[in-house]
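In this view, the complex is presented without one of its protein chains, the others remaining in place.
Moving on to chain A:
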């Protein structure tokens, strides 16, 4: 711990005149908090520049915006289900019986100064928060930034996404409007479909029969306290790990697995990130000021006897909606108890869809058997199988979103809703496979193109006629930096099971897991899984025999 700053002559000067105020404050704080060494270690932290590295920042900033506006909303929101009659300024609701939660949301929208804007910022920021987490997660996925040492941080991020979904869902339900009430009813149905414990869980959650008088207050504590509290903790851990691991970077000249090339946190990234925060805030505020979201005043208060079409959850809950919408309404009877498979099966598939992306890093590290650290981000094309899986997962997710919004697809594209349902049912199984195959092929094509560029240079577009009449296109060789960037990635060799017998001629035991791993590894890195990158020998040979193109 340094007790005094190293300013030359500070001791001598201190007697004559006091140190500047800033220095004294810093000194005071350092003596008590030890911030000097902390700052010294972290203020010069280097971050690489790439726009896709800022997607996580969008999520972080929208989360902060959500907290700020959320605090404002809590000042005026009444999480109560007491019945009141509305007498506020919005005419089409005057005299309507509603819960206090709904009435206070109307008040926030029409009576509280800035209330409607705050509500809309809060809600738009929530949609953008989840979307930003989604694309941030995809960036990490497609660049392989989840590999060692970042697997734990990948899980933290995944948990943040899932918790974000549920925080969003509970918040969406708070106004107690007809739309969100239908969503809560949907959730109740899903809980009820769970065998044996379903009814108990539902009774416990709603404090009796749905809707009861408790769930708004309960969702409220979950929404403003429990879930965001956990998320904040995870977020801090997520960021600490980013600092600890340092940021990944794309391959390039001077960039290795052991360094980070970029700009320091202070002052460059402080300024950039600070400015970016206000840009994000600005975009969200502009959207919120111009476009309405969740206009609860026209939705009306929740009543279990009413329902409307277009009753969908916010987009991040759209895929469970799709699962339930397209699932055939199967129901079986077991010993006098009905089991609603039409809801229970989708409920069980939901964690499978989410979990598929969460566990992928562990599957990949098992297949590669790679225990080394990776700090250089992959270009998606250089990991065709992974990229294929990622694209397939997105397609899977999107197919379910189509199912969740099937009515709007039907009305806007003049389709039959039944046809869409069947498309989703079949697409659920088929579309990911097709997307996987196509994406992998595109990646391999791009790898071939890179290989071609390295060995034969870039097509210049200049056509030259040779003396004997042949036309050739002049290829410009790449410069050294480009050559490095295109060949910096390493390529795995497919894992071998080894010979069937050991050195003594005794049959070796090969476990089923090993066999499977070898098979997967062959799929990943075998002949059909990647295009061998050009070696320096190949390059030199081509260079020496100039004239071959």
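In the analysis below, a residue touches a chain if its C-beta (ideal position, glycine included) is under 8 Å from a C-beta of that chain, and two chains touch if they have at least 3 such contacts; residues count from 1.
Here, contacts and distances are computed from a predicted model.
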From the names "FAD-dependent oxidoreductase", "Cytochrome bc1 complex cytochrome c subunit", "Potassium-transporting ATPase ATP-binding subunit" or "Heterodisulfide reductase subunit C", which one matches the UniProt record for the unseen chain?
"Cytochrome bc1 complex cytochrome c subunit"
From the list A:94, A:199, A:462 or A:491, pick the residue that touches the absent chain.
A:94
With the missing chain put back, one of A:314, A:364, A:378 or A:450 would touch it. Which one?
A:314
Based on the whole complex, identify which of A:72, A:102 or A:124 touches the chain you can't see.
A:124
Among A:39, A:226, A:268 or A:356, which one is in touch with the chain left out?
A:268
Which of A:205, A:251 or A:280 touches the chain that is not shown?
A:280
In the full complex, which bits of chain A touch the chain not displayed? Write them out.
49-55, 57-58, 91-96, 109-110, 116, 120, 124, 127-128, 131-132, 135, 178-179, 263, 268, 272, 275-276, 279-280, 283-284, 287, 289-295, 297-300, 303, 305-316, 318, 404-408, 410-411, 414-418
